[in-house]
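The complex is shown incomplete by one protein chain, all other protein chains being positioned as in the whole.
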Amino acid sequence: MLLTQKTGQEEMTDLLTTKNLNVSFKSRGETIHAVKNLSFSLRGDEVLGIVGESGSGKSQTVLSIMGLLEANGAASGSAVFAKKELIGLPTNELNKVRGNEIAMIFQDPMSSLNPYISIGKQMSGVLKRHTKMTNKEIKERCIEMLHSVGISKPEERFDGYSFELSGGMRQRVMIASALLTNPKLLIADEPTTALDVTVQEKILDLILDVKERFKMSVIMITHDLGVVARTCDKVLVMKSGELQESGDTEAIFYSPKADYTKELLEKSKEINLDDQQKYTETQDANIKNSLVKATKARVSFLLPKKTLFASENVLTAVNDISMETLDGEVLGIVGESGSGKSTLAKTILGLQKLTSGQVEVFGERLAAINKKELKEIRKKMQVVFQDPFSSLNPRMTVFEILKEPLDSFFPSMTKESAQKDIEDGLMEVGLTPEYLGRYPHELSGGQCQRVAIARALMPKPQLLICDEAVSALDASIRGEIIELLLRIKSEKKLTMIFIAHDLAVVRKICDRVIVMQSGKVVEQGPTEKVFFEPEKEYTANLLSAVPVPDPKIEKQKYIKRTET
Amino acid sequence: MSNFRFVIGRFLGAIPTLLILICLAFLLVKSAPGGPFDFERSLPEEVEANLRAAYNLDDPVYLQLFKYIGDLLQGDFGPSFQYRDYTVTELIATGFPVSLRLGTAAIFLALIFGSIIGSVAALNQNSKLDYSVMFFGMIGISIPNFVMAPLLVLFFSIGLKALPAGGYNGGDFYHMVLPVVSLALPQMAYIARLTRGSMIEVLSSNFVRTAKAQGLPTRSILLKHVLKPTLLPVVSYLGPATAAIITGSVVVEQIFGLPGLGRYFVQGALNRDYTLVMGVVVFYGCLIILFNLIVDTLYGFIDPRIKQNR
Partner (left out) sequence: MKNTNSLLNDAWAALSKNKAALISAATMVLMVLMVLIGPFFSPYAIDETDWYKIAAPPTLFDGHIFGTDDLGRDLFVRTMYGGRISLMVGLVATMVSVMIGVTYGAVAGFMGGRVDALMMRFVDVLYAMPFLFFVILLMVFFGRSIFLIFVAIGAVNWLDIARIVRGQTLNIKGKEFVDAARSGGVSTIKIIMKHIVPNLLGVVVVYVALTVPQVILVESFLSFLGLGVQEPMTSWGALVNQGARQMESSPWMLIFPAVFLATTLFCFNFIGDGLRDALDPKDRTRGND
């Protein structure tokens, strides 16, 4: 079989049509309907987006078409691709289609490639299976494809392994593998969710680029409306397995008909980065003192030596950083993975030793104080971490978790006043005293995070550090927790350091912001100024890389990117 | 070149273990009450003379140790305490080939059958076949070989009269079947469970999902993507498996009356033949360390992630 032939007439015909597609699962005796009576069609040259929150059934739809459902899943209905009915097709017939005419890339590039086999072997396997090319031809085509997805030194990468590559590069390799047989349809299941924002931009552009070059259709599955606005021609909106609305992208975004679509758009627009607000200087009369002050702070780690004779490898996570946090403000620290923001947070908290430089908290140099003094300072400075489940001890009840800071900072407190403080603390984060006897695994992610916040507030701190406190939460819960944090901040006049990689959230709640990259401060200043008049190119790139749920704006950004 | 460095590195790492083994064994013998160096009991003159000569008992301890190690390196384990006419080296040379035969057959049996059975179970997960494999696997692990062996003899030799109940007879097939099987069974069961667990994990991995999405047929996926990661933990286990088989051989040789090293060891233990016992421990210990070294090195060549760091 030769590579898939394309006639150029693809645009005219429907490539994929589903009718009453149903997917259900048997789990613990119950049947769960993941996809209910879904019907849609896809032409030969368009990008179709399937958007929805978790549980909407968007992934299950394409998995059922590809025959990749779990053992306890079943699909019924019809999905016709290039005149072939795929639902119910026997596996050996299906194997002629998938990987050949339909290719798929997945969410987690880190684990989607086999680390035990060379990349070349994996890619060759696809061509060996679907074509009659010779080994030499196969190798040439693979290397050519690696090159065309932007991988440098493709010959070396061909013989190399997946663990030598970063997440973004692995996703490129996945895309290259998908393109080898010149497929008619590329299915991308949340392809960039696990990647940094700037990497995401490049990968999405790559997908659009190969779509044009190879004349394919693309199904893009995502929960991010910005990604939809950036890449899709048509959109399906799904909720709980049911189709809520479908249509052209501009129609969906600018004149949504279904209530759910409107709701989704509302939520995403709350934190819209591209409002054309003008930045105005505001003068603050009071001179505020700094609660946290870092001067040329450096944190370096020695990496384990690979062999006895190799030279030592040093990782500098925080590279001579100077910054400060003023009393009463909300300071945002943004950066992509590897920027050092979390390490900086741990240093401020006294959980990580400095290699050089100095950090002052509440006027005291962290390196110079003893344990007792550190404890006094810790009373004024608390933290909320990212993972709601691992930040609570699974063997302690909510009551015990909240009591611990009281025991440690106010040992002479009576049982009654402690009980009262704990109950008050719970109410403040929106939970009721009935939660006191529960264990963390009985709570949801959002509830756990509320308990974590309550715990942080127990010693009545002045400074609250939130290290990616909302990043691990579902989108709908995220908003609630952010509201909670803002309310607490104003009620208790807290100073906050808010660390995140999500620029939209930072913009919503921070007064000032620091942008970090590779351990260094790239830019800092009032939020509005940094976001609208960024001085450094990195900041500007970072900001524009965030996809915005507005197709027209995204189109302009795209034109700008591709003309340079 | 880096390959060579890797092997040397591993080799060097094994030396401390070897040294500790030898020192421990040596110290044990020196401190044992009623042992060859405890001259409360009067020893026959020749033996005492031999021992004094062999161990330089008038020298300080560390010199004795060096001499002992030196002798070892030349293959000299000293004279046997019990069998007056033989040196320990000669006894080891007589018994080892038998044990080698037994052990090698057992390892191969355990490895091959164990991994096949485990794979079949994994591929048919949660079926009746799977459950029965797991069940029999559990029995195999639980029943010690000194219980299994007599039961097998009871059934096959006494009951069915199909196989001999003991004896070596030059190591012919009929005389080796029951010993090899009883020795191999616990390890076979363990390897089956290990393979099953490993394969189930690999089968549910994301890269197998990718392979399916690429339209690769099942056989291709199993051979190219699944086999290697599944077997890596089994290769790792070969070291401990060998140690277990060596230990088990002690009992099996005893039960079936095979003239192997294990039998000499037990007789030596019961007869208080200290030099023999110590010699066997050092010999087997070195063997195990050597084997672990080989397996370790082999693993480093198979797992590409370690290959990278060479």
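For reference, chains read A and B in written order, and residue numbers begin at 1 within each chain.
In this section, a contact is a pair of C-beta atoms (placed from the backbone, for glycine too) under 8 Å apart; a residue touches a chain by one contact, two chains touch by 3 or more.
Treat the numbers as computed from the prediction; the structure is a model and nothing was measured.
*Asks:* Report, in label order, the displayed chains that the undisplayed chain touches.
*Replies:* The undisplayed chain, in the complete complex, is in contact with A, B.
*Asks:* Which of these, B:Leu100, B:Val120, B:Ile143 or B:Leu163, touches the one chain of the complex that we don't see?
*Replies:* B:Ile143
*Asks:* In the complete assembly, which of A:Lys341, A:Arg378 or A:Lys557 touches the absent chain?
*Replies:* Reading the full complex, the residue touching the unseen chain is A:Arg378.
*Asks:* Out of B:Phe207, B:Tyr264 or B:Tyr284, point to the residue that touches the absent chain in the complete complex.
*Replies:* B:Tyr284
*Asks:* Among B:Ile8, B:Leu24 or B:Leu223, which one touches the chain that has been omitted from the display?
*Replies:* Considering all chains, including the one not shown, the answer is B:Leu24.
*Asks:* Of the residues listed, B:Ile8, B:Ala93, B:Ile112 or B:Leu154, which one is in contact with the missing chain?
*Replies:* For the chain that is not drawn, the touching residue is B:Leu154.
*Asks:* Of A:Glu364, A:Glu404, A:Glu428 or A:Glu535, which sits in contact with the chain we cannot see?
*Replies:* Considering the complete complex, A:Glu404 is the one touching the chain left out.
*Asks:* In terms of residues, what is the contact footprint of the unshown chain on chain A?
*Replies:* 54-55, 346, 349-351, 375, 378-379, 381-383, 385-387, 389-397, 400, 404-405, 408-409, 439, 441, 444-445, 452, 455, 459, 474
*Asks:* Identify the residues of chain B touching the omitted chain, counting contacts across the whole complex.
*Replies:* 14, 16-17, 20-21, 24-25, 28-29, 31-35, 138-139, 141-144, 146-147, 149-151, 153-154, 158, 239-240, 243, 246-247, 250-251, 254-255, 265-266, 269-270, 272, 274, 277-278, 280-281, 284-285, 288-289, 292
Methods note: only the chains that are shown with their structure count from here on.
*Asks:* Counting only Cα atoms for the centres, state how far chain A is from chain B in Å.
*Replies:* 50
*Asks:* Within the complex, which stretch of chain B touches chain A?
*Replies:* For chain B paired with chain A, touching residues are 5-6, 9, 205-207, 209-218, 220, 224-225, 228-229, 232, 303-305, 308-310.
*Asks:* Going by the contact rule set out above, which residues of chain A touch chain B in the complex?
*Replies:* So the residues of chain A touching chain B come out as 66-68, 91-92, 94-100, 103-104, 106, 108, 111-118, 121, 125-126, 129-130, 161, 163-164, 174, 177, 306-309.
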